[in-house]
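With one protein chain removed, the remaining protein chains of the complex are shown where they sit.
After this line comes chain A, so read on.
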Amino acid sequence: MSREAALEKLKDIVKPYVQNQEAFDSLTEETDFINDLRINSANLVDVILDIEEKFDIIIDNESMEKMVNVKAAISIIETELSKE
């Protein structure tokens, strides 16, 4: 999967949890899930579970710890996909 395709898929996943539509519309790799998109911190667990389901990967606790912005999420997804 290309980085662009992964990004599009990730955007679909986070969309329902976003509370700052403007930040979502101008989303970049630097966009922070909690501080920019205003995703509720308990919903970040849902984002992670949705990523696991939709990409069919497992995100361990160490990876989850880093999953604070788009760039980190894409890197973790790419790393996990490349393991298969």
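In this section, a residue touches a chain if its C-beta (ideal position, glycine included) is under 8 Å from a C-beta of that chain, and two chains touch if they have at least 3 such contacts; residues count from 1.
Here is the rule we use: contacts and distances are computed from a predicted model.
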- request: Mind telling me which option in "ATP synthase subunit a", "Phosphonate C-P lyase system protein PhnG", "Carbohydrate ABC transporter permease" or "4'-phosphopantetheinyl transferase superfamily protein" is what UniProt lists for the chain we can't see?
  value: "4'-phosphopantetheinyl transferase superfamily protein"
- prompt: At which residues does chain A meet the chain that is not included here?
  reply: 35, 40-46, 48-49, 52, 61, 64-68
